[in-house]
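Left out: one protein chain. Kept in place: all the others.
Up next is chain A:
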Amino acid sequence: MTSETSPLLFPHRHLLGIKGLSPQDIVQLLDLAESEIAVSRQSEKKKATLRGRTQINLFFEASTRTQSSFELAGKRLGADVMNMSVGNSSVKKGETLIDTAMTLNAMRPDILIIRHGSAGAAALLAQKVGCSVVNAGDGAHEHPTQALLDALTIRRAKGKVERLTVAICGDVLHSRVARSNIILLNALGARVRVVAPSTLLPAGISHMGAEVFHKMEDGLKDADVVMMLRLQRERMAGSFVPSVREYFRYHGLDREKLKYAKPDAIVMHPGPMNRGVEIASDVADGVQSVIQEQVEMGVAVRMAVMEALLDPRRNAEGVAG
C-alpha cells in the first residue's frame, strides 16, 4: 500500500454522494479542509495545486451561493474556472444533460461540478464523461459538499462530531441536504434527530438512521446542534403545510424553542434562509448562529474535495476510481 507515503490518497474518482464514503474518507477530507481555511484567510488567497487544471461549473438550477463557493475554491487552488448556467434557459430540465455533458467533455475539463434538479443526474453524468464529477446537489438525493461543510463547522465549534445530538428540522422530504447529513453524521457517530410535520418526512424515515420527532420542543431537547432546513414557498400549494404562519408557529426556530436545546447549542442553516418562515431573524443573527461560518467552511471543504479528487498522485500511481 501507498498509504504511508500518500496519506491523503482519496480512493474515489468522483464525489457523487456521502453514501459510499468511509468514515476515514470523511475525516481525511475534513482534515484537509481544515488546512485550506488558512489559504482563504491570508492576503494572497492562492495555491498552485490545480494550476493548469480546468474546472467547469454546470448549474442546471440557479444557485448563486453554491456556484460562487465552488468558483472561489477552484480559483484559490489555481484552476481555470468556467461557469455554465443553464438553469435560466428555456430548455426543459434533463433533456440536454447528456448532450451538454458530451460537449463539455470534448473540451477535456479535469473536473465538472454539477447541480441539477433531478436525483441521479450527477451519477448519470459521471458515467458519460472522462473527468471527475462533483455533485453540487441532485434533486432530493444528495448534496455531499454541504454535509461536509456542516460537519467541519460542527467539529470546529464543538471539537468533535461523535456522540453529539444533532436535530435536523424542517422539510426533510425534499431535502438533499438532510439526506447527505443523515448519512455523514451517522458515519461519524453523532446521534441524529429529525423534527418535522409528518407531511414533510419521507416514507421509511424511522429506518434511515434518525430519531423522529414532530414537536420542536421534544426534538430540540438537549440538542448540541440545531440544523434548520429551507422551506420552499411552493410547499403550501402542494398541501404539505397550510400556511407560513402556522409553519412558523410550530416549526420555525425562535428564541423560545431554541431554549430547549443545550445552552451552548449551535444553530445552522444551509441557506438561503427564509426569515420568519423556518427561522426568526434574531436567532439567525444571534450568538449561537454559525451560519456565516458555514459559508466560509464551504469554500475550504470544496477546495479539499477538488484537491483530493485531482491529487496528482492518483494518476501517478494509477489508482482506480
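As a working rule, a contact is a pair of C-beta atoms (placed from the backbone, for glycine too) under 8 Å apart; a residue touches a chain by one contact, two chains touch by 3 or more; residues count from 1.
Operating definition for what follows: contacts and distances are computed from a predicted model.
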item	value
Chain not displayed: protein name in its UniProt record ("Phosphate-binding protein PstS", "Sarcosine oxidase subunit gamma", "Dihydroorotase" or "Cell division topological specificity factor")	"Dihydroorotase"
Residue of A:121, A:241 or A:277 touching the missing chain in the full complex	A:121
Chain not shown: contacting residue from A:56, A:79, A:168 or A:205	A:205
Option from A:11, A:78 or A:139 whose C-beta touches the chain left out	A:139
Omitted-chain contact residue, chosen from A:53, A:176 or A:257	A:176
Touch list for chain A against the chain that is not drawn	19, 93-95, 97-98, 116, 118-121, 123-124, 138-142, 176, 179, 202-205, 207-208
